[in-house]
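Complex shown without one protein chain; remaining protein chains in place.
Every chain is named by a letter (A and B) in the order it is written, and numbering of its residues begins at 1.
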Amino acid sequence: MSHHNLNTLTAVELGELLAAGEISSVALTQACLDRIESVDPGVKAFLSVDREDALSQARASDERRAAGQPLGPLDGIPIALKDIVAVTGQPLTCASKMLENFVSPYDATAVHKLKEAGAVLFGRLNMDEFAMGSSTENSAFGRTSNPWDLDRVPGGSSGGSAASVAAAETVLSLGSDTGGSIRQPAAFCGTVGLKPTYGRISRYGLVAFASSLDQIGPFTRCVEDAAMFLDAACGHDPKDSTSLPGLETNFLEGMKNHRDRPWKIGVPKEFFAEGLDPEVRASVESAIQFYKESGCTVEEVSLPHSSYAVPVYYILATAEASSNLARYDGIRYGHRSSEATDGIDLYYKSRGEGFGEEVKRRIMLGTYVLSSGYYDAYYLKAQKVRSLIRKDFDDAFSKVDCLIGPATPTVAFRAGEKTDDPLSMYLSDVYTISANLAGLPAMSLPCGMSSDGCPIGLQVISPVLQEAEMLAVAKRFEEAHPYSGIVAPSNGKAGSAS
Amino acid sequence: MNPEQSIDLDRLCVLARLSLTPEEKEKLGPQLARIIGYVEQLNEVDVDGIEPMAHAIPMENVLRKDEATPLVDREKYLKNAPASRASQVVVPPVIEG
Partner (left out) sequence: MKYEAVIGLEVHVQLKTNSKMFTSVPHGFGNEPNRLIDPVVMALPGSLPVINREAVAKSIQVGMLLGCDIAEVCKWDRKNYFYPDSPKNYQISQYDQPLCLNGLVEIELAGPSRSEEGPHRKVKLTRIHLEEDVGKLTHFEQDSLVDYNRAGTPLIEIVTEPDIYSADEAFAFLTALRRILVYAGISDCDMEKGQLRCDANISIRPVGTTTLGTKVELKNLNSISGVRNGVAYEIARQNQVLAEGGSLVQETRRWDADRNMTTSMRTKEEAHDYRYFPDPDLMPVSVSEEWKAELAKDLPEVPFDRQRRYQQEFDLPYSSASVLISDRMLADFFESAVEFGGSPALLANFVVNDLTRELSSGDEGVDLSNCKVQPQGLSELVKLVEENVISNQIAREVLGEMLKSGGNPRDIVKEKGLEQSSDEGELEALCREAIAANEKAVNQYREGNAKAINAVKGFVMKATKGKANPKVVNDLIERLVNE
């Protein structure tokens, strides 16, 4: 195998090459850094890259391997990080002016676990400010472009994470998903993106947007890579009270064990209602056809309350966010206004200057729905409808093993297209939000391209804790439609791996 | 309720301790009204007897042992403070109240 374009291979392939001694982690890491240098001026996936630190991690990995002591299948594999997880000594900006100069004094648990697995953790990936957005246009440091078409958005909020994998600037990346922030950009950029069951991966060190919905997950080129990431990152964390206890799962093995099951697949009819782009519909329907032909039973199911998912989400997520973001006051850290006349004025001005438009909008909305006199009508009501949404899934999963449908209603939209219409932006998460509300694992995998060359994503949603089954379902499609080494053209500078 | 009327932006700014420029307010007012109008479709849902859901995966009694960790290198948690003096964080004068 040629060792050119190392950065375009999958982690599974690279792991084999590393194990065979055919390549070094330093060479692989350097290939990613070179690629960033050549394409990131156009894609702008990264806010910053500590090259020296990345290479020194790669050297340490190579030394471990030389000593016969690799830490596992991810040892030496570069993983780029959304700028929302804490890494000791690295910036943690959440793409906000508020945290422009913040340097984390501690590691997120997921970061700690990936470090222990030997991964080369590098870079700070662009995102919507504090993960609030669906296009990565809400970054205080400029928008990220979709590597397939630089005029389009990569999706969001983990737009940098999706774009960096699609543009082959890294092998894997880490993102976070509150209402679709992994699956929607994965679909827009043509990568695999997975949001685990709520509580699978510790949230300790993941900057909170909406605590009851946030989950960390991977962006990868293939389904197996996602399983490998989960193997390293999942596990109970005593520092996160919402972390699920005592679950030892080998996802890679589990996925293989479930390989040939005759799945009973549900197709939620509400996901094919108005607003779904015809090309996306056609592509997803052909994927459904594939499953039928490969021995699965497919039946239509209903999630009757799914149309309420977006309003429920925008009440609950903004309410939690209004409180989660109260800590950014310019006192212990963060942007401090130089105009403040006293300690109270400091709050108004520091927060007024430090937060961007969408963040302010959501803080105000969240403050409103919690405020005296409105709590029952909005917040409490939304919590109850959330129960109903969860119950819809329970009912569906009493009949089928998993659900499939589109990840997004459309392919990647053009930059600037929705920035003045927050509500239409919110609706781009219409198919992804319910899985967060119900705490379910869900993923997006590439299932086709639109006529104008934009990737289309297929979403799989599984019952709680059934990631291995979900991966197996996705794997079946992928085996028949394998990853071809095609990476996004990124302004025409990239091509396929030869 | 009519969202347009029920939104008191100035009051929300006070509660959220957030200053908005007049231009921001002009833009935000109608946007919030539209979003709130949109989320009011929840009114049509019958939630009689439905329990509110506060956690995605509910659990109980997630407790830790009362053990104290040794205190080493606490300075690093103060390093991001915009202003500090004598190991304390400096804020502009706060009127007691």
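Here is the rule we use: a residue touches a chain if its C-beta (ideal position, glycine included) is under 8 Å from a C-beta of that chain, and two chains touch if they have at least 3 such contacts.
Predicted model, so just to flag it, every value in this text is computed and none were measured.
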Taking the entire complex into account, which one of A:Leu150, A:Leu206, A:Ala233 or A:Leu252 touches the absent chain?
-> A:Leu206
For the full complex, which residue in A:Gln90, A:Thr367, A:Ser387 or A:Gln459 touches the chain that was left out?
-> A:Thr367
Positions on chain A contacted by the hidden chain, ascending = 85-86, 92, 94, 99, 102, 104-106, 108, 203-208, 210-212, 238-242, 319-320, 322-323, 326-329, 331-333, 343-344, 347, 367, 370-372, 375, 379
List the residues of chain B that touch the chain left out of this view.
-> 14-15, 17, 54-55, 58-69, 71, 74, 77-78, 80, 85-94, 96-97
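Note that only the chains that are shown with their structure count from here on.
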Residues of chain B touching chain A in the complex | 1, 6-7, 9, 11-13, 15-21, 24, 28, 31-32, 34-36, 38-43, 45, 47, 50-57, 59, 62, 64, 76-83, 89, 91-95
Within the complex, chain B is touched by chain A residues 101-103, 105, 197-199, 212-213, 238, 241-242, 244-245, 305, 308, 311-312, 314-315, 322, 326, 329-334, 336, 340-349, 351-352, 355, 357, 360-361, 363-365, 367-368, 371, 374, 377-378, 380-388, 390, 422-423, 426, 436-439, 464
